[in-house]
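For this depiction, one protein chain was excluded, whereas all remaining protein chains were kept in their positions.
Note that the chains are named A and B in the order they appear, and that numbering of residues resets to 1 at the start of each chain.
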Amino acid sequence: MTPLLAVDHLTLKAGQTTLVHDLSFVIQPGERLGLIGESGSGKSLTALASTGLLPPAIVPHGSARLIGHEVIGAPDRALNRLRGTAVAMVFQEPLTALDPLQRAGRQVAEPLRRRARRDGRQIHGRALERELLALFEQVALPEPGRIARSYPHELSGGQRQRVAIAMALACRPQLLIADEPTTALDVTTQAEILKLLDRLVAERDMALLFISHDLAVVAGVVSRVIVLRQGVAVEAGPVGEVFSRPRDAYTSSLVAAARAFDAALGGQP
Amino acid sequence: MTGLDRAAPAASPRQRRRLTLTVGLVLVGLNVAVALLTLVWTPYDPGGMSGGRLAPPSLAHWAGTDRLGRDFFTEIMIGARIALIVGIGAVGIGAALGVTLGVLAAFATRAADDALAATLDILIAFPSLLIAMLVVAASNSASLGSAIVALGIALAAVVARLTRILAKGVLQKDYITAARVSGTSWPAIVFRHVLPNIWPTLAVNLALQFGLAVIAEASLSYLGLGAPPPNASWGRLLQEAQGTVYTAPIGAVAPGIALVLLVIGVNLLADGLRDVGDPTRRVAR
Partner (left out) sequence: MSLISVEHVSFGYSRARQVLDDVSLTVRAGASIGLVGESGSGKTTLLRLLLGLARPGAGRIGFEGATVDPGNRSFMRGYRQKVQAVFQDPYSSLDPRQTVLGIVGEPLRSLRLPGPRREQVEAALEAVGLERNVLGRYPHEFSGGQRQRIAVARAIVAKPKLLLADEAVSALDLSTRIRIVDLFRTLAASMTLVFVSHDLGVVAALCEEIVILEHGRVVEAGLTRAILAAPQHPYTQTLLASVPRLSA
């Protein structure tokens, strides 16, 4: 089975500084992998490198293959086809991920139309609108018609993130990369978005790469984790095992911190 | 560490900035030096007729003479002094007036702020030259002073609008709230927190306005609204050279080049100075 994403000895450098060092991992179709790291760990850069979206100042070495196609060094035209069909990304700050000058509906309609065109069918007008509203319903947006007509700043943080997820799903990707998708949200909204992601990934049989610094958030969504520290993978394994029996000192300290907050809450309600 | 990551950039940003600053300093410095020099010495007495009319450049008169026989090189040198006076004067007035207005507007109530913003926009919509002409005509004398005041006022509107928007941006930051919670008074907040943080963008803009003021004054003089020789600005010299540009081209070329060099120098200096005094440009340890 061709892995959806195969990262092999990936090293990222900016000038003389090494940001990610010799990272290797594989994501099979339908798999859920968590990338845990704090600021400076290189977790976001890894995601960008996997989709060929690295800023020019950062030089990649090694290999990253999306459905067998090499991403590192590939020309943009080849990457564009891949990005729409193979992978889609959801970012942390929905306010900057969405165009503030376009209504939400129009922004999501674009990838919908593009994806349809790639599949060989033209879709516009009423049919496009129907698919758009159906997509909005799938991401549990109440009053999809009103949301479609709204500008990003008129929506709440949770609604914006749902729109961003809808945009990502419109491409019907095989792999969904979510980079700190709930960090900027309130705790109840976060819980809803996590549940939504969980359901959608299962329903559409997608693979998921979930990036976060919050262990508890990751624990509920993925089956395997890699812990990154300053660009180096210090631990990897099934999530239950890594969190209950961490082998690396850094992972242990992170787990201890997460458990401290858990303990303060007094165990499961 | 492979050779791959040793790629040395052709000209790093820092080197380019330093070059910009250096060239700017040289050009402006040259102008300043010449201006200062005219206070104590010029090749010939400024008002005196020392040679034949419209004589070509020679050893005696490095840039020839003007249509009344006065040494042209002396006139160019004096033009350098006039240009500096105009630039500094107009920018000084514009900055003082504009920054004050802009800061006040940033603090104003919604209604007052809207009114002020509208007024500024109307003022800016007028070509500054037109405003300057109005002021000069109203003051009934084509003198350097009235031109400087006129340009300063026109400039103030642009500076005020920029200051207002920059100050508003700074006032939204948490460190302003923190300053209030620390007990800092509003005037102290303006001087300690707001002005230093808007200074980089403002400084570049003021330097650009310097160049624009010099050109604007040259235009005023060209239209006959500036002071006549011997206190002539380059613009006035350009106006006088109109009739004789084919027979004595240096009459137009020399002041033209001088003008261009000064304005370019000021712009380069502004660009280079922007990074001076910015602590974030320092290398993080």
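In this text, contacts are C-beta pairs under 8 Å (C-beta built on N, C-alpha and C of every residue); 3 or more make two chains touch, one makes a residue touch a chain.
All values reported here derive from a predicted model rather than from experimental measurement.
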item: Options A:55, A:125 or A:266, residue touching the unrepresented chain; value: A:266
item: Sole contact to the chain not displayed, among B:196, B:224 or B:243; value: B:196
item: Where the unshown chain meets chain B, residue by residue; value: 173-175, 177-185, 188, 192-193, 196-197, 279-280, 282, 284-285
item: Residues from chain A at the interface with the omitted partner, ascending; value: 38-39, 156-157, 186-191, 194, 213-217, 219-220, 240, 243-244, 253-255, 257-262, 264-266, 268-269
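In this text, only the chains that are shown with their structure count from here on.
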item: Centre-of-Cα separation between chain B and chain A, whole angstrom; value: 51
